[in-house]
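Yeah, one chain of the complex is gone here, protein chain that is, but the others are all in their spots.
Labels run A and B following the written order; every chain starts at residue 1.
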Amino acid sequence: MSAAAELLRGAGLVKRFGGIVANDAVDFAVGEGDLVGLIGPNGSGKTTLINVLTGHLAPDGGQVVLRGRPMRGAAAHVYAAMGVARTFQLTQLFARMTVLENLLVPGLTRPGSTWQAVARRARTTLEFLNLAHLEQLHAKNLSGGQQKLLELGRCLMLEPAILFLDEPFAGVHPHLRDGLIKRIQELHSAGRTFVVVDHDMESILRVSQRLVVMARGRKIADGPPAEVREDQAVLAAYAGL
Amino acid sequence: MTIGMRGLHVYILLAAAALALVFADRLSSYWMHVAIIAMFYGILASSWSLLAGYVGLFSLGHMAFASIGGYTSGLLVQWYGIPIPLGMLAGIAVCCALGGVIGWVCLRMSGPYLAIFTLGFAEIVRIIFATEDDITSGMAGLHVERLFDTPSRLPYFYAAFALLAVSLLLMGLIVRSRWGLFLRAIREDEQAASASGVAVARFRILIFAIASGFAGLAGGFYGHYIGILTPSLGGLDFMAVLVVMTVLGGMERLPTAVGGAFAVEFLLEILRGYGQWRLPLFGLLLLLTMRFARNGLLAPLWLQFVRLGESPAVTATAAQDVPQKEPGL
Partner (left out) sequence: MTWDYVFIQVANGAVIGIIYALIAVGVTLIFSILKIVNFAHGDLYMLGGYCAYYVITLLGVPPLGAMFVSMAVIFALAIILERLLLTPLYDDATERKDEYGLIVTFGLAFFLRNVAVMVFGPFPLKPPSFIPGVQRLGGLVITNDRLFAGGVGIVLIGALLWFMHRTIWGQALDAVSQSRESAAIVGINARRFNSVAFGIGAALAAAAGALIAPIFSLAPDMGVLPNIHAFVIVILGGMGSVGGSILAGLLLGEAENLFTAFFPDPTRALAYTNAFGLLVLMVVLVFRPQGLFGRRHLRME
């Protein structure tokens, strides 16, 4: 964990589904300005961890502390209001709403927001993502890569302090992928905090300063990428697949 | 045509409404009755589209709320002799409260589960109204005081018109506000909506309460117009007719839902010669609509109508369904 102030912490998080323990006492902390890569084999509990950390699942044990405030089972929209944004493993847009409307929704949930200001900000965001020419299209008509970008844009409209990106590179055309990585890097240098989950080690290593590795519901490594790559437990987890 | 003509459809609708009001007294008593019933269904269809079309909550309990609104008002007026408008307000209040409770209880349900749950609720309400006959007179029907002390239907026509207009105005304001956007977001994807900061549970409860309130209003008016209420008002057949109306017109917009109600009620009268065959006929029409024109028969017409005053260039780029900041309904 970096020296910066702590933004979000999950302490001893446990989540079970029936008999399966998806998260087994996971400690996970993110500091202001971090760019964390979260990796692990399929079924290692990464998405569950994100769901718990963003309020979409209530943990069976442990707690989430956001900006020093214990969240105690708050609903996901409360997290969103406190600056926690996320994307989904399989893109979840408002399919039969226009590209612009997809961005208006999160923008207008901000207290004190006005239509005009939010619409202006949405158009700026669309330009940043190279989607401006598509603003009147229904979201379902976008390509897979464009949908991922739009989902990122929807996160940005919350003016989030931290963004959780769940497999942002999966199924994205390599050309768009480079664009996406560039956007993430730009946003990060502008002060946003990121947690990026992916299988794509190459992309993850290009962006992240810190790697967290999960296997079988537990965190097995946490540190600078160079160290983690040499870690015996990590190698074992991946080889043991 | 110039872009300055945008919103032409609003003026056309206002003109049509004015004409209807001015020439209402020329309608025969029979067709006036048809118009009044059509407006009653108009309130129900539009408020149901708020639930089923905008938020995707396919409630089969909507007519039950109309029934509750009607009985509440009718009984309160009968027992305590309160003024009828006050009784109707009480009916609305009861429906809002009960609608909110139902909305809260079924928060975690979606699609067919919510439909089954609300169907169960509706049937229980119907059974209670039919069985507690020392209070409701059961299947014999509850005699309800009429709103106006006159044999003429004209005052009822104006009242129904006013109620429908006010209801549509309020609902129109809701769907055009940011709430409308949030409601559609919830319909598309609840999880994504909550990740975007939308308080999903709060809005689901709220919209259930609001829609049920409008149903209660319609039911209250119906009772005080017809003068008698039977439990079948909240039954499955009335609910099915409401579904037919709303889906036929187009359940995802208020004007098309109302149009569907008007059209079906009108057709029901035109086809009176076919007696009870009309019901299966409309069932068939519903099936055909679902099969071949999912968005409703009036939806494409409405889109054309809305674009009447626009220049072709604007029309070409406006792939948009629901413009955000236009006035009117």
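In the analysis below, a contact is a pair of C-beta atoms (placed from the backbone, for glycine too) under 8 Å apart; a residue touches a chain by one contact, two chains touch by 3 or more.
Since we're looking at a predicted model, the values are computed, not measured.
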>> Going by the contact rule already stated, which one of B:82, B:97, B:159 or B:279 would touch the omitted chain in the full complex?
In response: B:279
> So which of B:36, B:96, B:144 or B:247 would be touching the chain we can't see?
Replying inline: B:247
> Among B:17, B:86 or B:105, which one is in touch with the chain left out?
Replying inline: B:105
> Residue-wise, where is chain B in contact with the chain that is not depicted?
Replying inline: 56, 58, 60, 105-106, 108-113, 115-117, 119-121, 123-124, 127-128, 130-131, 236-237, 240, 243-244, 247, 276-277, 279-280, 283-284, 286-287, 290-291, 294
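Criterion: only the chains that are shown with their structure count from here on.
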> In whole angstrom, how far does the Cα centroid of chain A sit from the Cα centroid of chain B?
Replying inline: 41
> Can you list the chain B residues touching chain A in their complex?
Replying inline: 178, 181-182, 184-185, 188-189, 191-201, 317-321, 324-325
>> Touching residues of chain A toward chain B in the complex: what are they?
In response: 54-56, 75-77, 80-81, 85-86, 88, 92-98, 101, 104-106, 108-110, 115, 136-138, 154, 157-158
